[in-house]
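Missing here: one protein chain of the complex. Every other protein chain is in place.
The letters A, B and C name the chains in turn, as written, and every chain counts its residues from 1.
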Amino acid sequence: MDPQNMSVAIEDMFNLDFSIPRVGTPTLESPLKDVIFVEDSERISYCADPTANDCLRAKGMPIPAFIAAGPRRLLYHDAAWTRAAIVTCGGLCPGLNDVIKSLVNTLYYVYGVDNIFGIQYGYSGLVPSFGLKPISLTPDVVDAIHTTGGTILGSSRGEQSTEEIVRTLDRLNINILFTIGGDGTQRGAHDIAVELKKRNLPISVVGIPKTIDNDLNFMDKTFGFETAVQETGPIISCAHNEAKGAFNGIGLVRLMGRDSGFIAANASLANSLVNFCLIPEVEFQLRGEHGFLEALEHRLLRKHHAVIVVAEGAGQNLITDDSAPQKDKSGNILHKDIGLFLKDMIIKYFKERKIEISMKYFDPSYIIRSTPTCGMDSIFCLNLAQHAVHAAMAGMTDLVVGNWQGYFTYVPIPLATMARRKIDPRGQLWQSVLLTTRQNQDWK
Amino acid sequence: MDPQNMSVAIEDMFNLDFSIPRVGTPTLESPLKDVIFVEDSERISYCADPTANDCLRAKGMPIPAFIAAGPRRLLYHDAAWTRAAIVTCGGLCPGLNDVIKSLVNTLYYVYGVDNIFGIQYGYSGLVPSFGLKPISLTPDVVDAIHTTGGTILGSSRGEQSTEEIVRTLDRLNINILFTIGGDGTQRGAHDIAVELKKRNLPISVVGIPKTIDNDLNFMDKTFGFETAVQETGPIISCAHNEAKGAFNGIGLVRLMGRDSGFIAANASLANSLVNFCLIPEVEFQLRGEHGFLEALEHRLLRKHHAVIVVAEGAGQNLITDDSAPQKDKSGNILHKDIGLFLKDMIIKYFKERKIEISMKYFDPSYIIRSTPTCGMDSIFCLNLAQHAVHAAMAGMTDLVVGNWQGYFTYVPIPLATMARRKIDPRGQLWQSVLLTTRQNQDWK
Amino acid sequence: MDPQNMSVAIEDMFNLDFSIPRVGTPTLESPLKDVIFVEDSERISYCADPTANDCLRAKGMPIPAFIAAGPRRLLYHDAAWTRAAIVTCGGLCPGLNDVIKSLVNTLYYVYGVDNIFGIQYGYSGLVPSFGLKPISLTPDVVDAIHTTGGTILGSSRGEQSTEEIVRTLDRLNINILFTIGGDGTQRGAHDIAVELKKRNLPISVVGIPKTIDNDLNFMDKTFGFETAVQETGPIISCAHNEAKGAFNGIGLVRLMGRDSGFIAANASLANSLVNFCLIPEVEFQLRGEHGFLEALEHRLLRKHHAVIVVAEGAGQNLITDDSAPQKDKSGNILHKDIGLFLKDMIIKYFKERKIEISMKYFDPSYIIRSTPTCGMDSIFCLNLAQHAVHAAMAGMTDLVVGNWQGYFTYVPIPLATMARRKIDPRGQLWQSVLLTTRQNQDWK
Partner (left out) sequence: MDPQNMSVAIEDMFNLDFSIPRVGTPTLESPLKDVIFVEDSERISYCADPTANDCLRAKGMPIPAFIAAGPRRLLYHDAAWTRAAIVTCGGLCPGLNDVIKSLVNTLYYVYGVDNIFGIQYGYSGLVPSFGLKPISLTPDVVDAIHTTGGTILGSSRGEQSTEEIVRTLDRLNINILFTIGGDGTQRGAHDIAVELKKRNLPISVVGIPKTIDNDLNFMDKTFGFETAVQETGPIISCAHNEAKGAFNGIGLVRLMGRDSGFIAANASLANSLVNFCLIPEVEFQLRGEHGFLEALEHRLLRKHHAVIVVAEGAGQNLITDDSAPQKDKSGNILHKDIGLFLKDMIIKYFKERKIEISMKYFDPSYIIRSTPTCGMDSIFCLNLAQHAVHAAMAGMTDLVVGNWQGYFTYVPIPLATMARRKIDPRGQLWQSVLLTTRQNQDWK
């Protein structure tokens, strides 16, 4: 069975808490009509194979399963009195504006909440000393924002004082905070939720997880990822044209993927022009009989051109550098840049070998991550936002909206951020990449 | 829980046969290395909620589950002697060429099959009297075909004699037939498989289901659907511009969807410019207090423009016509055309009401279905094809490749073609459409 | 020499009036700095070949030449007191919003005019009985409108009373009226200018000619045309895919072009998939040895698919119909629809010949004309608008902005609307089409 989704071993799942965190007991009737309400008891199995679950049952173990997302019959927050805030953090990703728009529209039209605030420039906007005023958000304001990439709220990296944020939320009488961001952002959201609980403030904190790398555990996919893969298409075509346009031409494309190669791998599948795909999950050597550079030379001798796609976190073992690893403001380890390193190594190698090459380097990250979403990805954003509002109005907190095997779920933040997903080199995704690039033909 | 996937009630599942049909016992070692083989016993639960399954178990009932797709350790067909054929049937759909390309590449590079034939113009190409010669397919031939819409093999509608097809397969020494097509095509494939069995001919017939409408049961999605939804984007923008460009301007867009409104509904979500979405699953009246035309009038009086998306199979109850229903060559019931009918009714209504309108009619079906695939949809085609080859080489037959809750599956053809999937008006998809279009604001 | 531009014979040019019409003598200093002002005496030769001009000179004849467009040193209208109005008329065309935006920005930022009004829904917006209020236009309002097709002002067809329009302009204290529209619109603008002169009202009427068909005399090109040609690309690809996807498949694409085939011809050049291009300028027969249908049959027998592009005004001789020609509200003769007629004739012909075909019909006009402009076309709109403002501020009137041999010009309206441009069948454009389609290979 394709293990792509099940990236955490089933036996590691039992200490995890899949229960619903709440700020209080919901007692208000939902205004929704003619819809199918979801019961708090509904679950989505972690494991799709019934045999595996049988096996657990036989051992008397519980079956790990996620909370089913969806509208609840009873709400906690009273729409008339509710003040909601939305914040976007970290790097850009296609879909931020779609999520913002759908949060606003769902709050306003479905639940009748009309006090909605956009926090400017990430968590900084919740710290008074930055002097950033919240923006009032209405359906009119957000009507066309989904046609543009980026985020109308602005974003920022970096932690801010949980205490100050909590004070601001309290002072502004916010009842619901939606946090759109990556691991760091959601960990920050968890800290806020914990602090709020400590202070007995019934403010719901609901996250929409954002990682263009698509490497979140317990999620089929994250928003923006599909658009990102699609956007690589014209770039890789250009790299191919540049490579073929010169004798021994090399098109080297550095793509996003700090710890995982999902974008690089899928880009290689979607655009069958890639000859070598390098990802963090598959270590490789540069030199020697099994080295990448020798493989590249074989390829050039055969075909006189090559397209290489490399995820930014690939080949970290190769970059010899004694300095301690650095982190960005969000706490992500800043990898040494494999792209420029690889470019230099390739040029050096062929200079030594006295083979003339023509190197063209592409780093399209900013172009990819700041485009608007396409087709189904925008619908996915819309659904994530709707489910976030359903959770928040029902008084849930300290969770993110996930999706599992086609169903939307609610995942407690500590669970969602416990580890990152990676590509299994023996699984279908990587095997397809090998088949499509046929890189092992030149590379033993 | 969102019942979008589970369109067949769980109690109706027990008489269904989920076992693996085969032409013979596989005994040959697979040439694949370093991959995770899938066991024949692996299954994917029909129902994702463990409680539902528990309930069945309590009653002593079996748990319905699909066969897990993937490479098998043992094969039936011997690559060196295998001759494979590929046929595309029915209307165009984005991804046909992607599937063809990936079938050829997987057969050739993964399993070492180098006798691959493309059958021209659907099943007609297997009937000698049409005089159509098979095309030899190699990786070189298919290298760039995925950048073009349509099918390089040509297609056709209509049944052909099962006997003649079986004779041709036998005469050409074909061992594997891949049938890419809709319900009718796969029913034909089942007939071929049954006839082959009767004659003791160990020829594998493996289908890749094709329906741009995305209305196949037991499948999360079908190939081409995501591209179709994306392609509606610029068309609906144009309809909006035309509607706004004239006083009381109406942009009426007829989209595909014979029995289900998946394209219309998703297009309305992906492009938040749609004011009314009409689908087969939700009946409506034209006239009277709750009629669509009155709602449209309300909208025009308020806003002086409107965009309407209508699935081709919507409003069949409205088209008064005594003639018996007609069928196309594939056996699909030919619906009366709601698009032109609705256009006429709207014009007539406002003429009666002496309200000047400006009607712009769009029928983009041919433009949508003949484009190349985008991003993830092309990867989906690639995966479907790989799994079709895995099944065929392992000697399976009389099944199609499905996907369920993110996993690829093998679904016996009689199961796959037993009924069509529809939108549940109380489910999340349609509720999102209502929220996005807000059509009930004008339409009571 | 390529006579594509010089569509009016040089001898017919001498009775034409190329002088500058004005509402009064400009006396105010222009606020522009560091620019090259254009003198009223500067001209652009009608004929590019100096020998032709020599020849005229030898006969003692004047050399026909257009007024050079550009900023004038002296202005008539005082920016501080100027109230400008903008109206868009007739069918949609890519670039309407670009022109509106650039008119507003040039008036506001370059000349300091801040009373700018958008007239709603064409000339109707200047007739009080329609009850349409002018919209106030500022740089903020128009900031992003160029990213959307259509016109934010709305449009309409049809003449309105010149008297009423003049009264409205007077009543609203308008000093400058910009009319964006086709032949009919500009003839209306001329009538307004004449009436204003009669009443001694110093109101400038300056037109920006709009015809997606690109068939204006004395203009290299009109805005929207290049975008229209580009937009045909994917449509024609789809027609090709549909044609190849069925045995004897025919993709029939009806394109815009009432009296001229510029879009059809250029679309055939830009997309080398067209097999037959039919335009109004080249008459043809359907039946008989030299008939189109026989040519199509030859093609189908050879290749089993064909793509046909037909301009809407082609083959008018073929449509036998005794009724008098009808006109639309703008006074354009409504041609009988060659597209559907041709579709029917083709189906009938092959039915008689007992040859099975598969006909796919495309009418993408609304999709093409309502898209936003691309690249250079948007810059062209911007330049047209700037030159319109330069003319208006200098007190010119009763003229349109033209462009001739790469230069922008001012063309008196009676001159601009005297006749329509057509393709010369012996000229380079049509010869290139014949070379690219190679339609004469099958068609004698």
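Going forward, contacts are C-beta pairs under 8 Å (C-beta built on N, C-alpha and C of every residue); 3 or more make two chains touch, one makes a residue touch a chain.
These figures come from a predicted structure and were not determined experimentally.
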{"item": "Omitted chain's touching partners, listed by label", "value": "A, C"}
{"item": "Option touching the unshown chain, where C:S19, C:T51 or C:N200 are the choices", "value": "C:T51"}
{"item": "Per the touch definition above, residue among C:G24, C:P128 or C:G375 touching the missing chain", "value": "C:G375"}
{"item": "Residues of chain A in contact with the chain not shown", "value": "92, 121, 124, 148-152, 154-156, 234-235, 237-242, 244-247, 249, 360-362, 364, 366-367, 370-371"}
{"item": "Absent-chain interface as seen on chain C, which is shown", "value": "1-5, 32, 34-36, 38, 41-45, 48-51, 53, 63, 65, 68-70, 101, 105-106, 109-110, 143, 146, 220, 226-227, 229-230, 233, 266, 269-270, 272, 374-376, 378-379, 382-383, 386, 405-408, 424-428, 431-432, 435-436, 438"}
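The rule is simple: only the chains that are shown with their structure count from here on.
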{"item": "Label of the chain whose CA centroid is most distant from the centroid of chain B", "value": "C"}
{"item": "Rotation in the CA alignment of chain B with chain C, degrees, nearest 5", "value": "180"}
{"item": "Interchain centroid distance [CA atoms averaged], chain A/chain B, Å", "value": "29"}
{"item": "Length of the line joining the C-alpha centres of chain B and chain C, rounded to whole Å", "value": "43"}
{"item": "Separation of mean Cα positions, chain C and chain A [Å, integer]", "value": "48"}
{"item": "Multi-chain contact sites of chain A, meaning residues that touch two or more partners", "value": "none"}
